[in-house]
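Shown here: the complex without one of its protein chains, the others still in place.
Chain naming follows the written order as A, B and C, and within any one chain the residues start at number 1.
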Amino acid sequence: MKGYCLPLSPEGKAQVVDPPPWHYGGDIIQVVFKADPKEVKQVLPEPLELGSNPGLAFIWFVEWTSVSDVNPDLAYLNPERSQYKECLLAVSCRYHGEEGFTVPYIWVDNDFTLLRGWFQGFPKKLARIYMTRPHPLNPKMGPIGPGTKLKGICEGHGERIAEASLRITGKASVEELPKFRFFLLRHYPSVEDPSRPAVMELAQSVVENVRVSDVWKGEAELYFYPSFFEEVDKLKPIEILAGHYFSLGMTIKGGRILHRY
Amino acid sequence: MKGYCLPLSPEGKAQVVDPPPWHYGGDIIQVVFKADPKEVKQVLPEPLELGSNPGLAFIWFVEWTSVSDVNPDLAYLNPERSQYKECLLAVSCRYHGEEGFTVPYIWVDNDFTLLRGWFQGFPKKLARIYMTRPHPLNPKMGPIGPGTKLKGICEGHGERIAEASLRITGKASVEELPKFRFFLLRHYPSVEDPSRPAVMELAQSVVENVRVSDVWKGEAELYFYPSFFEEVDKLKPIEILAGHYFSLGMTIKGGRILHRY
Amino acid sequence: MKGYCLPLSPEGKAQVVDPPPWHYGGDIIQVVFKADPKEVKQVLPEPLELGSNPGLAFIWFVEWTSVSDVNPDLAYLNPERSQYKECLLAVSCRYHGEEGFTVPYIWVDNDFTLLRGWFQGFPKKLARIYMTRPHPLNPKMGPIGPGTKLKGICEGHGERIAEASLRITGKASVEELPKFRFFLLRHYPSVEDPSRPAVMELAQSVVENVRVSDVWKGEAELYFYPSFFEEVDKLKPIEILAGHYFSLGMTIKGGRILHRY
Partner (left out) sequence: MKGYCLPLSPEGKAQVVDPPPWHYGGDIIQVVFKADPKEVKQVLPEPLELGSNPGLAFIWFVEWTSVSDVNPDLAYLNPERSQYKECLLAVSCRYHGEEGFTVPYIWVDNDFTLLRGWFQGFPKKLARIYMTRPHPLNPKMGPIGPGTKLKGICEGHGERIAEASLRITGKASVEELPKFRFFLLRHYPSVEDPSRPAVMELAQSVVENVRVSDVWKGEAELYFYPSFFEEVDKLKPIEILAGHYFSLGMTIKGGRILHRY
């Protein structure tokens, strides 16, 4: 049986997602904020420590188009297998002195990206994600620019989980965006003993071909809502630092294991 | 109670959709084809007749952003209320010598557009619609141009209904696109007598502010599939005439009644 | 072209729903409550008046299986066309001295029931509806009885709209349930003039074959949530009167027009 992941099959076609490298392009609503550092510390697996700017965090609402390297025609063969929406929360941290981010909570809206995320250490759950998508020819919207308003909403299990808003005020430069090096916890349960994972390791994402364009900034708001099935509201903003809208392209080649538990 | 449509409510906020004018912007995969004129004739409500190019037809796969005139911030207040995907089939016809198109079958993926369509005479049903969405920063996709491949898929009640494919070969001009004047059948049942509709009238859409940009052409394919709940496969292509990808903006102000049955 | 409703088609197969009679069977979580009569009055189209128990209201969360008379095999041909979930709010009223209920707000999760509702005067919108479904063989659930807890949740446009809870305390009789005679507002816009509907009439549902079984009662709670796109929260409970869980079968033959506006 062939395949990078389940389901393995005689020809390897049935697997839920192709192996890396994976290529991405997307448009991102970003809110950069400060969360309570005491709460951020609670979601950092050791040996990760608080970053040099404790509590620094950002959220992304993204509409991605992704294809695999082995099947670059994926977006054409079946668009459903190449698109998804994502709500990603990243909190700053430090690994042996290196600054970066980890992702305690993240939601997506399809299976291939859910599992591809788990393989990398993104703890994805399913949700419905809605993002303003301005169209330049819509007579009441016009091209993106100062005054354009954007919103991202994440809803899961019948509850609104997160909502980010942005009112664009002007152009920004790539340098104003946080650099997103990711330290991620890969974790996979044992089937024999629920208290002892079969896999538990800290990985660093290996990302290439990063390209950013069309960077805008603006006034932002961000809310997290209480839920019986989420704890993201503990990481709610105590200060909004910036809001951006930009396009991002990149290739994820996989990860490098930094630490095994 | 206030409202343009149900549900009426004390403040008029609960209605499923705001009144016209409605403003649209979207990216369209279009296949122009010839269907069997005998079959096209079967879906023309009299007094519509076959057009001067009998059997001429086109399909659109579109990802729309739409807002209402009374609530232009809709795309920001809740993106879910401003976006939908559509698979629209139009067949050419003539009304008292005027050339145009009618829309026998059309699928969308949300309630506000479903009912807004019914109000105009677009006989919308719900389906899931998937369209290739190339992202220019995706390292394996690059900007749209010759060689870009696009697909649209429409699936309803667990069945694939329609699939359109396009391989872009070059730029095209707006003049190459069919002019889409729509003659539509508004029809609404009586609650007392199922055999006698409460509303049955032929309407012409009143469209303004039409803007087209980024017109590409290419090699196209189109398939309709059999189904217990659809008859679109009778209108299957007997000849593919053209394929296009373009952006469209417009305002629909409502309709003008041409004929009452 | 044939058909009871759009889309009309050569064989009449494409229509979104078959003509009445329609046959229903479902399991219902019901909360009977008192809303503010002043607010109830706001959602009664004249000549409907407040009922003799002003403010009396109930909500249903239902999982329906429905088939049409002309196609009783529908649930077998395609189960997707025969099942839906519903959240229905009914407020008591009086028509020329006759007691009954009208339905100002109602949500369902598929197209055929959405439009079938509109044809009758149920102002349906799409939502996602979740209901506890106890299974008697689940080792931790057991058969329904005193102590069983049930919940219904209605979520639309990324917002929780309504939530009903019930803790069963014992058996109840059919006589304890409100009699549900429905007076409904049929309303359909004109395409030429948004301020003047093409159809506006008061209809009474014609219901037959009503059968009720397995009636339980219990302690209930009900919450409506604020929303930019709903006004149901104005009808929030000022007193919970009863909670029930029961099974219902019926046939809807159509409606009788009582009044034209």
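In this text, a residue touches a chain if its C-beta (ideal position, glycine included) is under 8 Å from a C-beta of that chain, and two chains touch if they have at least 3 such contacts.
Bear in mind the structure is a predicted one, so any value in this text is a computation, not a measurement.
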| item | value |
| --- | --- |
| Touch partners, limited to displayed chains, of the chain removed from view | A, B, C |
| Touching residue (missing chain; options A:T65, A:N110 or A:T251) | A:N110 |
| Touching the absent chain when the full complex is considered, from C:D36, C:E49, C:E80 or C:E192 | C:E80 |
| Options A:V62, A:A75, A:A203 or A:A220, residue touching the unrepresented chain | A:A203 |
| Chain A residues touching the omitted chain (full complex) | 1, 4-11, 13-14, 16, 19-20, 39, 42-43, 45, 77-78, 80-81, 104-106, 110-111, 114-115, 118-121, 123, 125-126, 157-158, 185-189, 191-192, 194, 198-199, 203, 228-232, 234, 254-257 |
| Footprint left on chain C by the chain that the document does not show | 23-27, 63-67, 69, 72-73, 75-80, 82-83, 130-141, 149-153, 165, 209, 211-213, 247-251 |
| For chain B, residues in touch with the removed chain | 128, 130, 153, 155, 158-160 |
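The rule we apply is simple: only the chains that are shown with their structure count from here on.
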| item | value |
| --- | --- |
| Contact graph of the chains (line, ring, star, complete, other) | complete |
| Chain copies touching (chain B, chain C) - same or different residues, decided at half shared | same |
| Residue numbers of chain C (touch at least two other chains) | 158 |
